[in-house]
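Once you've had a glance at the structure underneath, I'll fire off some questions.
Apart from one protein chain that is not included, each protein chain of the complex appears where it belongs.
Which chain is which? They are A, B and C, in the order written, and residues in each are numbered from 1.
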Amino acid sequence: MMNLAWVVPLFPLGSFILLLLFGRRWKQASAYVGIAATFLSLLLALAVLVDRLGGSTYEANWTWMTIGGVTLTVGISATALNVWMLVVVALVSWLVHVYSQGYMAGDERFSTFYAYLGLFTFAMLGLVLSPNLLQAYIFWELVGLGSFLLIGFYFYKEEAKAAAKKAFIMTRIGDVGFFIGMMLLFWQTHSFDYDDIFRAVGDGTLSPGMTTLAAILIFIGAIGKSGQFPLHTWLPDAMEGPTPVSALIHAATMVAAGVYLVAALFPLYEASHAAMMTVATIGGVTAIFAATIGLVQTDIKRVLAYSTVSQLGYMMLALGAGSYVAAIFHLTTHAFFKALLFLAAGSVIHAVRTQNIEEMGGLWRRLPWTAPLFLIGALSISGVPLFAGFFSKDEILAAAWTNGPRLLFWLAVAAALLTSFYMFRLFFLVFAGKARHHEDAHEAPASMVAPMLVLGVLSIASGYMQTPWFGSFLGEWLTDGAYRHEAAPGWIVVVATIVSFAGIFLAWLMYGAQKMPRDWLSARVPYVDELLRRHYYIDDIYRLTVVSLVSWISRLLAYVDRFLVEGLARLAAGIVGAAASAGSRGQNGQAQTYGAVTVAGLAILVVIFALTGGYWL
Amino acid sequence: MMFLSLLVFSPLLGIVLLMFVRKTDERMIQWLGTAATVPPLILALFAFIQSGRGFRLERLDEARDWVRLADLPFLTDAAYVIRYELGIDGLSLVFIVLTAVLATLAALASMLVKTEKKGYFLWLLALEIGMLGVFSAANFVWFFLFLEVTLVAMFLLVGKWGGFERERAAYSYLLYNGLGSALLLVVIAVLLARTGTANFALLHEMLHNPAAEGQLIAPLTEEGRRWLLGGLLLAFAVKLPAVPFHRWLIRVHVEAPPPVVMLHAGVLLKIAAYGMIRFGVGLFPDEFRSFAGVLALFGVINVLYGALLALRQRELKRVLAYSSVSHMGVVLIGLGALNEAGIQGAIFQSVAHGLISALSFLLVGVLTHRMGTTDINRLGGLTKAMPLFSGYLLTAALALLGLPGLAGFVGEFTSFLGLFQTKPALAAVGALGLIFAAVYSLKAVLDITFGRPRDRQEAVMGWREPQASAVSICEPQTSGASLGEPQGGVVDLQGKEAVPAFILVALIVAVGVYPQLLAAPLTAVVETMMNGLGG
Amino acid sequence: MTLSAYLALALILFCIGLYGALTKRNTVIVLICIELMLNAVNINFVAFAKYGAHPSVHGHVFALFAIAVAAAEAAVGLAALIAFYRSRKTVQVDEANSLKH
């Protein structure tokens, strides 16, 4: 089955094309096309996974373009990492396809939505199968396109328009870093293939300086796509898109592409300490940074968005600390529990028609399926023992302790505390307390609940692939048996557990039992509260620096264009005009003057020819 | 073989037939004018397919005596004979196919032109003959003659069928391009005087083969060659256009009727790229090296300058005009790289931008027809009323910003790939243009298609957001409703208009997904040029 | 005598004629100066006929043709002069300046 891996992305592509052409006619039936296509992808992906578990591997390349002697190829490469990602993406995508049938029901552009989902799934599946950087870049941009289209799905909303534009442009900034890094690698190694690049890193063809530079530039791409600080601001805004989209793209898959990319290029990063430190630092900073903002958000999706940013920071931290396995492990568990959280949030929004958590409350009874599932997700992300998030987060903390700087470890611990706090703040505000005028709120249809159930199970079960107790199945498989568990001190597990419970307890105090005033923080340090509410003024800083600088330069150039360039052209034209009128004044009607001038010209030419012999130049 | 003559002059049949059609019979004119662009399309595609199957294009060469300038005893027999010579290779073929395709699509799109249709089509067909001839000529004199045909035809098309400031735009076009042509003529004349021939192959032989050096009528020094190349590059820089010679382009893009801009942006600008590759790299490879750095620098300047200015524009046609400047910069970047990837990239970018700008202006034509304006401030939320149109417009914007999988990416990627291998730092600066490209194209297109829907009346009556300060420094906005008053309510893309758009999108996707389609015929050409460059 | 002596003489006469044609004010004299230049050219023809690379009578024939054309030119020129004089009452070259700017 392995050699059929290239077919996996083609099902969603087919769905995209079919729906684009016939979707208007099919209307609500479009969903079945999308669901069927992704289901086939999932089946095939699972078959490939089984093959891979059996130990076989597969790589195929086709000519994409020849440039002189160089042939650029596209292909597929079924490494363990790729196959794993393939399954995760196909699974989450299928679940979201199913979920959307209920969530998006009745929308005017229902088929368009499924077409876009198909396009995105195709791009994401293509990305995780890439055997070379070029193909990765191509699909990297295409997933960005899918994300852009889906964020802007509600095109008539000005916010959606702005968010879509912002998402595309912010990620583009990162992509250009990726682009430059990729080009530099090609310049040095004459190949885009991962294998060739790793070989060049290994045998020293690639100088250490260049390795660091390229690695960091490519990491900028990952920063953009994975919403890392300082290019994270698009991700919260991207919540303007439909909620299933947030679950699929902005939680589970696309934003994890940055982590995937760094993981896929791991040998390159490992060769450069500076690059690793950069990745770890950015990751750690992002983790705590986004977590603090998440504390004060009032939009249910934005809380989850900042939580996503923070968790992605965790994964980057793991990568930077050298624990490739921990990052992928967390990526997987996060994909499941964050998708679950988003889908549950979608179900809540579907029920109460608002996204503001201040206006929610007491929904536990009204949403008998959604509420417990949300709780599972929250427990998992908070790292409560026995849930998936606990194991993956523990793995990261262990890696950070052993390989990373101490500061980053403590930042990660702090972020874990904040995570469980804001998640349960959310939980208590939405589901606990007294109900607030949502009498008509009712549970979502089965098509929405079923995918959440699957994800709920996975949010618990996926943790047991890699535990200190039952063995490191995932790690050994991903590294072909070379994996050894970090010998981290046992107290880290204890600290992690304490921290997560502390967060939950604090949230319960404030929002559940209301033993503590809610404005405890804002009353004491109002400016910190304000700082957090305004997202550290990052957007404002961008507006005042980068945006205004570019617009200032652009304005300057507009003046240059209009006055200098045009002025020079006018000047040239004016000189010609002046010369013409001067010349016309010379036309005084005196035939002999004309004759004299003509003869003078002739004389000059004759003299020049006589002196030079006829040729110069 | 008369194949190439047939290909180049086949639109003449249409011109002759059009002469006999009554001026008022617009349906017939439209039908005949479109049909007249089909024969060259068929012939070009036939040649393209045949060459893909291994047919050697040299067999199409044609030569016939035309003018014998001098018959002096001390000259060799061939000297100072200007022959009627046509001949193509993979490079020309790619551009000929592009021309033929775009000409047919432009003729289809011309159904929105309402005034003086007969004269319009006569000149459009003349323009096509000129463009096909430019790419088929195997001889400098004929290259120049065909180039001037395009100049005159374009001048009239802009000046007569253009927007409000059409005459100014037409004169601007004529002056800049006339100057470029004059410079080109000087270079051609000097080459002809020194070598006694205008044939590309012979010139190549005489300038490169040390043995043939003796056949020169007069020696051409190293410095002399550099001057000639400089003149050549300057002439084509005006026509490309490179900053700071780009002002005419803006005016023509804004004022010319959209179907004509399809051809102008799609093909005419590429003549400059073609000329730089064919004559610059082809005839003076050694001297070209010393210009490569300057070209690359100008390329980067073009990219950034065009993109930054496009950011400010609030009129769709202006945005597209400045984006043309920016995209032509990528061509320069590819040439400045002066390696296989770079030259191939320059060609790719030319073709890709040809297709993309044709698509954009096709849509601009429809937009002008429907809404009576292309002022971004007066438009919005078009997706509601015109979903199909908006989809195409968004595709055009995405292609414009170089989204992988669409043609634009292939050109930019390959050009930058070339420059990164010779001047990585400069290339990195140029790559910033990719960001700005995303900003300006999305800003313009999203403002039109997304957001609050506005009805047509509002657009025409001049609804304007109260942000005069942002607008004030831009040029005076012309609404440019050149194609007659908008008619009827806002209707989506109709079948007949959707066909050319669909074909263009299909081509853009085809080239973007599988660039080997385009790379295959070019391989031999690029290889020959690289040999000329000495590795 | 050598060829160059004749050519030099012709050159001197040509220069005299040229200077006169450029500076004299009376149209008749300008016309006569032009005749002088034509004569200088004729000297060249005849001189080359005798001392040129291929001595032959062709030079003479060309000189005769030139004389014929010069005669025709003088006739037409003087007729034009008369017509001009009739309308302007002057024969001065510098007063024939209506064609300007």
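Just so we're on the same page, contacts are C-beta pairs under 8 Å (C-beta built on N, C-alpha and C of every residue); 3 or more make two chains touch, one makes a residue touch a chain.
Please note the rule applied: contacts and distances are computed from a predicted model.
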Complex member absent from the view - protein name from UniProt, among "NADH-quinone oxidoreductase subunit J", "Divalent metal cation transporter", "Multicomponent Na+:H+ antiporter subunit C" or "3-methylmercaptopropionyl-CoA dehydrogenase": "NADH-quinone oxidoreductase subunit J"
Where the missing chain makes contact, among the chains that are shown: A, C
Contact with the hidden chain (one of A:Val70, A:Ala435, A:Ala569 or A:Val599): A:Val599
Touch residues of chain A, complete complex, unshown partner: 590, 592-593, 596-597, 599-600, 602-604, 606-607, 610
Residues from chain C at the interface with the omitted partner, ascending: 1-9, 11-20, 22-26, 28-29, 31-33, 35-36, 39, 42-43, 46-47, 49-61, 63-65, 67-76, 78-83, 85-87, 89, 91-94
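Everything that follows uses one rule, which is that only the chains that are shown with their structure count from here on.
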Cα-centroid distance, chain A relative to chain B, in whole angstrom: 37
Euclidean distance of C-alpha centroids - chain B vs chain C, Å: 56
Separation of chain A from chain C, taking each centre as the mean of its C-alpha atoms, in whole Å: 90
Residues on chain C engaged by chain A in the complex (per definition of touch): 18, 21-23, 30, 93-94, 96-101
Chain B-touching residues of chain A, taken from the complex the two chains share: 63-70, 137-139, 141-142, 145, 152, 155-156, 158, 160-161, 164-165, 168-169, 172-173, 175-176, 179-180, 183-184, 186-187, 550-551, 553-555, 557-559, 561-562, 565-566, 568-569, 573, 615, 617
Contact set on chain A toward chain C in their complex: 584-585, 587-592, 595-596, 599
